[in-house]
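The complex appears here without one of its protein chains, the remainder shown in place.
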């Protein structure tokens, strides 16, 4: 019984943080938002070298055969640094869908970083992320995975998430229902971890600002109302993270509660990150609301991720249903 | 268009406050809770002399023919001073039920203070308030008013609200449905006004305590977290009061929205008073939790009134229903 | 206590309503719903024309005394105007800063010459104004102003920077709070100056916002000049005048604002019915709460109106109203995004890049910051209404 990351996992997180902290990710995000993908693709390669894209791919195809807990470690780092690109699709959804099918070559391309894949999951939306830059586009409809034909790029509420409508093309593979459920849950989990990471960044930015900014002659971080609001975010994030980890364990163990646990993680991580965004904006005041200030990159990212991969209403309903199905369990 | 109390109404409130402030109501409440009704009955008479019990009774029977707004003024004062006794039943419910019936003598007794009446409204509970001291007991079941036969006194969560089970006896009068709806709504309104008054007292007690009590060398009222919590109560009460007044106007004008407005008032006044109770307790710390300290009289009173005359769930459901019945109106 | 209007008030209502129906037509018909917070860039020139059309018909500056070009209308009739204006979905006004903020300030504190010089331009919407209060690093703390002005001969010379200035890029004039006594601290030594924008010493830079629009600006004063006579109130007593302006900011237009809120809420509700989000009990409860919250704001405004004739201190009431509407509006933005679901993520191209719900979400978040943050409002309520002690200042 040890409910904590292993030393290896903590080391992995540190390596990712070191790389990303040195990569000027805000600039990468801004370029990506303007359709200039060069810096983002370079970063993709460097993250691939650290194993991020191949985490869930099989060893035989050059992947790491890592588990869902490892995945949350990586995606929390991606969220903390607002890394752009179809990471959830390429590194979580598609490897989870296609392991054990005949798509070995595709999976090898994922692990090597050569394949940048995106997908539309039809019961969760109508657009796919970054289909303009992806090398592969898919549509998952029910249990069938199709190739996808992308339309024009739309801007989205997070400019660094470029959304395209996608239409289903040729069928790629028909999958077992359990596989699709598990793969989509894995994607939701990755998104939840991203939210956690983004929330951590926003909290840290708010704390830094509160310590340095003075108003009425005192650092605003001395004011109790603000301190307590920031303390509440620390609590919310600290309490969302174990739910994300438990959901990862449930996926790893193939628990029948995995879907419920993943939904609970998404709701909690989304709420915590959202509160962090709201408070960070309040702490920064009007400047946090400007485009030139980096804070907005995370604020709009959180806004998008809260709704992406299933709205809070959808996941809340799943938790309700799962819990109230067994009366004694509410 | 003048959405404010008249000068007469403000004067009425002042006269009531002066009387009640001079009446050591905490002592009256404690005695009442122990079944010693003398002081409470004396206070009943003095309030009757100011017209409180006869507000809704017809002039011909010695009443004031006052309106629902006047009623809220009186009941806010009763709540502010935690006055015990079946006031809602005697001064609101029964006069509203029995005006225009042949119960002139009873109404005259209400106006003169000789009649202390209580009633069980069967779709809102199973006990009647202070049936041990009441001169008249009733049961309202559907549209029929019966005499009531009271059982033994139970203590309640508010010790000063002594509850008795009551069984229906002989039929007194069968009423129009509109009359019973309006009368019960009037009782709910009176209860809402009591809640407001109790909330005002709790806020004032919390503010006084926060100004005088020192911790870590500063008046605790200097701490921003506490200041802001108290400010939020000021806001909640200020925003509940207009709903109480609008509900009173709706009842006065016979509006078809009266029931919805009354329910909205009960929910808002209950929430505000409840938050005031919670914060007052938090501000006072452990001492607010002791029986010897007066604060508890209001805290338990608010707890009881929030549930009395329809639970928050019932009134919330009525508001939901009324508002969502007309889609465009949500 | 009653909520019905007098026959006279109803007559005013009918007059306004009829005039708006007849005049929001032809070239102006397309202006319905344009402009407003987060959308000040929309159809700006056309809205200037519309404001001048209003002025020509005598519908600007309704509450000003007749001698200054107003109509001397009472509060309730002004409220009725704003209600009808909002119900007609008429475009957001461009001259409101002059009309609602500077005008009343000049009427109270200005010299006769200043009134004659500036009030007609405001009333006829021939001169637009902006408000030079906030500075970088000062935020809600107006007293820490560091923009400096010195009197040289016949002119004030200004150096410094203002920020978050609405509409500065289209304004002809700016009223500026500047420090005119070099070593003064906090509230002392400030002056309230009227400064022309079209001069070499004034530079305006737009601030791009998360909404993709930029109605706020920075203003840089670098040796900017204005005439020595253009100080409102005594030099060194600008704090008092500036506070008076802030008082006017909390005007009767909140009632009109609520009509706009109601329209937004109705839109969110309609969307929830259309896409089925209304079936989610949490969303449904949120919508009902929003509806009740709006009703309460309306009633509170009416109550404040009834009380304002008593001359009571309206600062705290305004703080309560601001705190509540800002929080309500932010919640509505959040609710709108939750109701909209996944489609809410997609947008079109700038500067019209956001649908109304996205804009509501992004802009309403700022409501709890601008015009005095929620924290400041709670301080005011706890200190001025409840009488709690002020926080210790270093």
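Chains: A, B and C, in written order; residue numbering restarts at 1 for each.
The criterion applied here is as follows: contacts are C-beta pairs under 8 Å (C-beta built on N, C-alpha and C of every residue); 3 or more make two chains touch, one makes a residue touch a chain.
These numbers were taken from a predicted model, which means no experiment stands behind them.
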Touched by the hidden chain, restricted to displayed chains: A, B, C
Hidden partner chain, touching residue among A:17, A:65, A:222 or A:294: A:222
In chain A, positions touching the absent partner: 1-6, 9, 69, 203, 207, 210-211, 218-219, 221-222, 224, 227-228, 230-232, 234-235, 238-240, 242-243, 245-246, 248-249, 264, 267-268, 316, 319-320, 323-324, 327-330
Touch list for chain B against the chain that is not drawn: 124-127, 154-158, 161, 163, 213-218, 223, 225-226, 278, 281-282, 285-286, 289-292, 296, 299-300, 303-304, 307-308, 311-313, 316-317
For chain C, residues in touch with the removed chain: 281-282, 284-285, 392, 394
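Keep in mind that, in the parts below, only the chains that are shown with their structure count from here on.
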Distance between the centres, which are taken as Cα means, of chain C and chain B, whole angstrom: 41
Rounded Å distance, chain A centre to chain B centre (Cα mean): 52
Shared-contact residues (touching 2 or more other chains) in chain B: 224, 228
Where chain C touches two or more other chains at once, by residue number: 375, 378, 391
